[in-house]
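Take a look at the structure below.
One protein chain omitted, others in place.
Naming follows writing order (A and B), and every chain is counted from residue 1.
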């Protein structure tokens, strides 16, 4: 797996982390336990007791601390063992790794890289479930496939015409036209007009010009808004972004996150819903039904793709012009990952100036 | 796996391949998609899109063609990509392997070797379900075992006395006597009289002299007829084949095919039933019940054998005189496979003249 380690990974929806209930999870192949203390602090530790490797996620929260429930080692939030039952002396090496962890936009984020470089201000601007401007539903899904394949999928919407012809009601235009793709420092931006797209059944009859714009951020965060405009709007805007003053209809926002669990599994988190005023809770629920159906379509295809890759001799992909965003994103990942593998000196020379 | 590649493998019963419904299967570890076009043509392609390796078996038939339903590449029956949505140019390397495929004797056969050597006239003379001379039932069964072990089983009927004492009502004579075994160019012939064999319950009381003759063809095709004769017939024939003019009773025919899926799995196809006039549909159904029971007995034994082989250190088999057919057949396979691994020149010198 070539993944960027110096990045914030979505570990869970915040509502799934109850106070004093340790949660086991795996990110980039590393087993972690996360828990929320009675004071509200979040803790993320290596999920392996120093003593005999029992998982701390089977442990018991004691105030801010976590006790391994095999032989009773007690851990501080920084990973240090502070009590060994029946012992006076605690060896210096009795500590596990702790990970930077923050809660933002209703997601729990964990930093998998060098702790001194963790900076919560670099978390992408997802829209939280509690944001008053949006009426959002949320869900998650586990994949028996490498996260990279899901990122590839999200960086090339030409698949909408085939994978999601029924669920999203996507026309062939998604496959036949190309978005405007822009490389960002930590991601890729995709923008396009889809002209004459049939409205989703939930949104009434007829066609619309749909403006679709999203950013796909390291390490796999998609933030997208869409809105429909009367036929002719795309042409009137000369295929550029509609001015903010132009009111679209059926505006929605979706935040999505792809988290690599192991090299063959991933977890996919998503929210979606209308802008307040553009739809209500009933519409949100309809959209979430569609999303669950559509993301299951993706999952079936991508898991099948993973099985083909596993069962056949390695071969180079044959990219098309629709893969421009995929290629840009993967180059960015490889450049950042290569920079991390190099030492700090080389890092300055390579990772900071991706090719 | 040492298997012969230049051979026709049974891929499916023809009734299981509906028009425009792509069918995924694996032969010799290679993933294939096969489909039947509206015009009746059969197509067999490598089941891996050139673009990003999605399986074409999740695709959609469009006339004679097959479209990958991930990003829409459209394939001709010869494996060439003829459309990439949104692209004008199609790279020359945008093609997957296509396999010779024919329908014969109600089986779909796929040629896994060098396409220029595929010759449908070399397909063994199995008896199709629609043959008016026979009243045949059919079935199939998947094995968690290497095909080779099933072929071994079918080349040594001494197991009938133990594995099938109940189902086929086979006596110990099957184990204690030996068939007459003849090497063929592409298989092995087995013939014998079983004298004083109890009749199967379905065929009445008493004993009979049973003439059993079958050929076992590369790459795993068994074609066998059996008939019962009054006690004393074997002696009267001096243990030779009964003359065609001598009417047996309860004559049956079975066609069977063993197809290696992966190196640890196989699919077993079979038909069985009485000669028309020697039995009706009711007898056929009784025979198929017996066959399903007996072949399950084989499967249990062979899958257990496979597990033992997998879990223990490699060791040489200890062949007995009952293994003569097994040995001949396996030598033939090894000789042909070795010839295929060698270049075309050596092939002429080795494969054509098996030792």
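Everything that follows uses one rule, which is that a contact is a pair of C-beta atoms (placed from the backbone, for glycine too) under 8 Å apart; a residue touches a chain by one contact, two chains touch by 3 or more.
Keep in mind that this is a model prediction, so the values were computed, not measured.
Decide which residue listed in B:37, B:122 or B:177 touches the omitted chain of the complex.
Among B:37, B:122 or B:177, only B:177 touches the chain that is not shown.
Which one touches the absent chain: A:86, A:243 or A:314?
For the chain that is not drawn, the touching residue is A:86.
For subunit B, which residues touch the unseen chain?
Touch with the absent chain occurs at residues 152, 156, 158-159, 161-163, 172, 175-178, 300-301, 304-305, 307-309, 311-312, 315, 317-322.
What residue numbers in subunit A mark contact with the hidden partner chain?
29, 31, 47-48, 50-55, 58, 60, 67-72, 84-87, 91, 93-94
FYI, only the chains that are shown with their structure count from here on.
Please compute the C-alpha centroid of subunit A, do the same for subunit B, then give the distance between them in whole Å.
Inter-chain centre distance comes to 49 Å.
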